[in-house]
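In this view, the complex is presented without one of its protein chains, the others remaining in place.
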Amino acid sequence: MDLYAFFFYFFAVLTVGSAFVVVFSRNIIYSAFALMFTFFGVAALYVLLYADFVAVTQLLVYVGGILVLIIFGVMLTTKVFSVEMKTGTLNLLPATLFTAIIAGMLIFVFSATDWNVVPDQEWDTTVYGIGALLVNEFILPMQVAGVLLLVAMIGAVMMAARDWTKLKSK
Amino acid sequence: MKTDYTPDTSKSKIYEALIDQYTSIESDDPLGSDMVLNFGPQHPATHGVLRLLLRLDGERIIGCVPEVGYLHRGYEKLAENMTYHEYIPHTDRLDYLSPLANNMAYALAVERLAGIEVPPRAQYIRTICSELARISSHLMATGSMAMDVGALTVLLWTFREREKLYDIFEVLTGARFTTSYSRIGGVAQDLTADVEKMIHEFLDYLPEAIHECERLLNRNRIFVERCDGIGIINGDDAIAYGLTGPNLRGSGVGRDLRRDRPYFVYPELDFDVITHEGGDSLARYYVRLDEMYESVKIVRQCLDKIPEGEIHANKPKKVLPRKERVYTRMEEMIHDFMLVNFGIDPPAGEVYSAVENPKGELGFYIQSKGGGVPWRLKIRSPSFVNIHALPHMLKGVMVSDVVAVIGSLDPVMGEADK
Partner (left out) sequence: MIETLLIAFIKIVIVLLVLLTAVAYSVYAERRISAFIQDRLGPNRVGPFGLLQPIADVVKLVFKEAIVPRNANKPLHDLAPVISLTVALATFAVIPFGNTITLFGEEVKLIIADVNIGVLYILAFSSISVYGIALAGWSSNNKYSLMGSLRSSAQMVSYELSLGLAVVGVIMVTGSLRLDQVVMNQTNYLFGVLPAWNCFVQPIGFITFVVAAFAETNRQPFDLPEAEPELVGGFHTEYTGLKFGLFFLAEYAHMIVASAIITTLYLGGWHLPYIDMIDVSPMLMSIIGILTFVIKVTLVLLFMIVIRWTIPRFRYDQLMGLGWKVMFPMALLNIFITGLILLLLQ
């Protein structure tokens, strides 16, 4: 087993293992933190695939942004420890069926697809290529996504904002 | 929509007060995201042991209940068991940032009760002491307010100036902190030429030192924005709450007992009563700064005008004699024995005497039935009254502003809790 394979399996196990903790932990805080390790593992896998930009973006966006929000949402929920997570005893049969179908579909797709295998080689940095594509070919999708996020943010602010002037007059 | 509220007996009484008072606000909050924060008594910014129970929505304050009494030592009751002289050291421990001014205020009250006329030199010395105490207290107030909003350096700088003042106190009174300098009918020791020189040097130097601190704060946008428009109380409300001192004058009400109900030698002196409009923390801060300059002016005039003469009233039955005379003369020894053991024996009656202390109106209400001890002594302490305005001032501000408002109110818990 060479070094590459060692690191691949190490991070693969980390990713899948922490994902299991996310699903099965009864403490929702621990779930949230296990998710952090899942994200880290995925980022490491990206690095192994020479996708350095995607890897760091994964850290920046998921670990640094989204997960912080999730964790704070969880932390600020009152009575964190007493939240009972239903671990499937209620909907055991439908859940199993559904999971099995999805798993089957994924395995089928994996095996049936004619994967485009690239020769093993040292790759240059991907940043330049991604940047060029984003501002040339995919400029419209990027802008649309940006506007969509902006709209979502304004909506969130509108919902969260409260009128403090009302309080002061009391 | 008003939600039903059932009292929870497991909660303390102060907590109940908070809930009841703001039930209507709670109904706006279906998610229950309010938080009750216990602010003090062990907290770095509550100037001692003030305790506030804050009801927060996020960082915003929607309710506040101050609780005092953590430093209660029963000073009003203690007074009933000690002679008028014995009580003087206790006045040091009321507003422990300006003990000299408290000493003078108490002595003045007892003299008014007993009808003692204090000789002019002692009057001047008392005025000087009161004003120096005001400078020392305001230096501390300015520094700690700056520290509360995060400018630590200013505190150390004002502390440095205050130390110089304490050096003067040490030479003048024999103690740096708990001075106990006043005597009924005068002051303990005379103001020597040395002290006069020290005070002159200090006065020459102080405006520059204050200006140095001003340069650090007055045009600092962070400081000004932290204090501007925070803890607003308008003039009418301030009067209704009974605010006094710089806090009242910061709301634009020009009441100053030194001018309005003169005592000591203030009528003979030329000084301005500082007022600032605005009623916010910044206005109160400016009032204190400017009052220090006024105090410098007052002390200068006093030092120019101070006459030679006695520092004790000539009333052997009321005023403690000098120690060296007690040891050498029969008459004085008898008086000393009688005064120390049985007190000054003022006539039956009552007096309310108030002075303009650094923190506001410090009043002593003394009821005498004759005899050596007061029948009842009530202290009207400015800090206690000022703290009552806190809930009004804190409504709707943020947690960070709590310290800016407390700092600008400048309460001293030794005085508030008595």
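The first chain written gets the first letter, and so on, giving A and B; residue counts start at 1 in each chain.
The rule is simple: contacts are C-beta pairs under 8 Å (C-beta built on N, C-alpha and C of every residue); 3 or more make two chains touch, one makes a residue touch a chain.
In this text, all values refer to a predicted model and were calculated from it rather than measured experimentally.
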Which of the visible chains would the unseen chain be in contact with across the whole complex? A, B
Residue among A:Val16, A:Met75 or A:Leu92 that touches the chain left out of view: A:Met75
Against the chain that's been left off, what residues of chain A make contact? List them. 29, 33, 36, 52-53, 56-57, 59-60, 63-65, 68, 71-72, 75-76, 125, 127
Of the residues in chain B, which ones touch the absent chain? 35, 37-38, 43-45, 59, 146-153, 156-157, 160, 216-217, 220, 222-223, 225-226, 398-403
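Operating definition for what follows: only the chains that are shown with their structure count from here on.
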Just give me the whole-number Å value for how far the CA centre of chain A lies from that of chain B. 60
